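Only one protein chain is missing; all other protein chains are in place.
Entry: chain A
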């Protein structure tokens, strides 16, 4: 024993202390992990010794390692041992370690209750203090319940040092054990009057935090806090109290009025910026409340002045906060902020992006008809010199947001806007091509009077080859060509030289564009062709017509070869049509009218709410059953049959096509149910989703009617820049002002004659209402069907509980041997706007998300759309897969910005993508003779599984296998069937399914045995789940 002691103390000399460990870690930079694992081994030895000093040293070292990120939860029991040492030095080490690494799940915590209680009541205030501090970190609901009384007693401890700690820790106790709040609150309230200012401020802190969660319960304390606010000189406490009032005023508007005076005094007197900022913020919040109740004493002119000082300050922090607060004022008092436009525009030059973004936010609210052009012009200058593409893209979206807000309310000249959009297309590498495109389409369709101008501009865009050239790297910007082509085709009557545009649309280079754009090109080339024919009708010279037919016949074959089905189909269809027309032309038959008739009728925009406004006809009860639903058991049986039948439908067997509408609806329902049970289901083909939608007559769709009362000015040149419009607009307004001035003078004279009293004579700045727009655009009125309901009750459900995004369906589409396309439907179930979504997946060795060239292997992909509340959209991602013989699970995250009214937050959502082996199979039909040959070949290896106690009917069972695992039935004889499927890499999978006495035997053959094994495993799972 003595020897052991001696040996222990000799070892002790060689033990590393903390300093040695720190030095060691620093000198082993290269192989830190290895060094630390050897240290941990040493520590484990040290912890086995009886000597508490050694243990404490070991625990201290562990705490250091924990900070560096190493797991020390295995030493939890040793930590408790050190905590219970009677020596303060060791006890402190123990508590520190516990506070750093214990959490609700640590099971040894329940061993500590008595020890902590002992320490709390220790005569030594430092023992108590250290226990309280530690407890604040690792308090669990159990500890809170057991120790609440002890801590409550400590709130009246003789030493302020302990009182203060006890008060603060009560907050944690309340959170973990809410029942303790009621009995403890009176004492907590007493502490607001504690003689020690530290304890007082601790109590203020706790009550403020509580009140932030539930302000209503603390209204009664308002007078007490009011007294504190006027008497206290501690800025930290004042900030807290003012923040508390900020939470209380929405509940009690009278409080807001009362607060204005002391807050104003503070704003004038304080030198502490933090306090000033808090006061300003609260005054702003008060005013928001006041505005709602129409009792606002006066606009917060003082606040705006102070904020201006903040924004002008050279300190970036103050600038940022100033802008932040300014945007709050903007909501209630836009007028008082608008005069500071210059300042906000200056901030756009700031080096810090967060300041620039805040300034942009402010600008959005500051525009008016009067200053829109000027602001956008400045923004365009910034777009040109912006460095990062992210910021430039942000500017771009902001410009479009600003211009298009409230139905283009502030745009007085749409020619100018089109020019701006055209200028934006020159931005390289922007991600927002589709945004520009949709704006072009929207404006061209809805503002009739602008079409002529827009078409000319779009024709120039089509003619311009730079956009085509850039299509390789910057995919997004060529989206504008989509809009350009459509606008030129649809409104071709405005084209000056349709033949030239037709030629531009059929250049071979077009074939490098994405498929959907090519398709639009071809379709609209056909429309243009029709327009050319129609235009030349009746003229003796038919050369132009023949030339353009020849042009189409020469150029279209390139597109007929396209890999994109849509392009191919349209091209070959139109090619045949043109060939036919050419034949007729040779016979000198007039065809112009007939061809034009193909594209007759105008497309009109439909108001988004239109469908809902259509009144339900009398006697139609949408909730009533048309047919009684089939009984429960029947539907169980029927469901899979439907699925199975539909599987065959895909192969377009003629005898299945005569299923009626109802049947289809029921099948669709059944399939939806199947998929709902399996949210990560990857199915072979996303087709056949559409096509069932019954198309109602076009004439019933309500349209948005747009009316332009003022005719357009003749544009001065081809590619007019937006600047010109600014000037024109200025001139126009000046002219108008003069005219108005004249009129006014006349009026005045009359009036003077009559009453002899001059009323007003201000040549000051014109007011908002006085600016007559160049294009009177009445966009707001959406024409509704007759006898439409006027009530506007289609607001979104405010009770939507989740502000989460729902990845609701993952469908896989398999193309070539190593690529898998996963389409994901993002549905925004929240009530907030989601944007900047980034999709990222942790690649495995086998499966990799395909990212654009130049991005790193961990970069996320931007989801190419934003989601307003309640909207869902689908995005596709391509994965490359090397081996398909094993199932895969990929972890991924989706990050996105939730945009609420006043703030936006960055959030993320984790998900898993499950690539089953079945998802690598493609339903491929196979004839029984081919199947027999396959089975005979020696390449296939066989295996079999047996499924017990399957109580499904046999056809149901087959349907399940076909549906979930992408097989097709080759042949079925009684209770025996052969099934076939093929993997994307060409493996043949053959199954022979036999069914007898609730037992299913599946004999399977495949040229890849592990793939087969996994598929069978998955089939087994499908049946064990049901």
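Throughout what follows, a contact is a pair of C-beta atoms (placed from the backbone, for glycine too) under 8 Å apart; a residue touches a chain by one contact, two chains touch by 3 or more; residues count from 1.
We take it that contacts and distances are computed from a predicted model.
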Select, from "AP complex subunit sigma", "Hemoglobin beta embryonic-3", "Cytokine receptor-like factor 1" or "serine C-palmitoyltransferase", the UniProt-recorded name of the complex's unshown chain. "AP complex subunit sigma"
Looking at A:35, A:185, A:236 or A:391, which makes contact with the chain not pictured? A:236
By the document's definition of touch, the residue of A:31, A:71, A:590 or A:859 touching the omitted chain is A:71
Sole contact to the chain not displayed, among A:18, A:871 or A:932: A:18
Who touches the missing chain here, A:36, A:60 or A:610? A:60
Of the residues listed, A:903, A:930, A:943 or A:1024, which one is in contact with the missing chain? A:903
Using the touch rule from the top, list residues of chain A that touch the missing partner. 18-19, 22, 26, 60, 63-64, 67-69, 71, 73, 88-89, 92-93, 96, 100-101, 103-105, 126, 132-133, 136-137, 161, 164-165, 168-169, 171-172, 198, 201-202, 205-206, 209, 212, 234-236, 239, 243, 273-274, 277-278, 316-317, 319-321, 351-352, 354-355, 903, 905-908
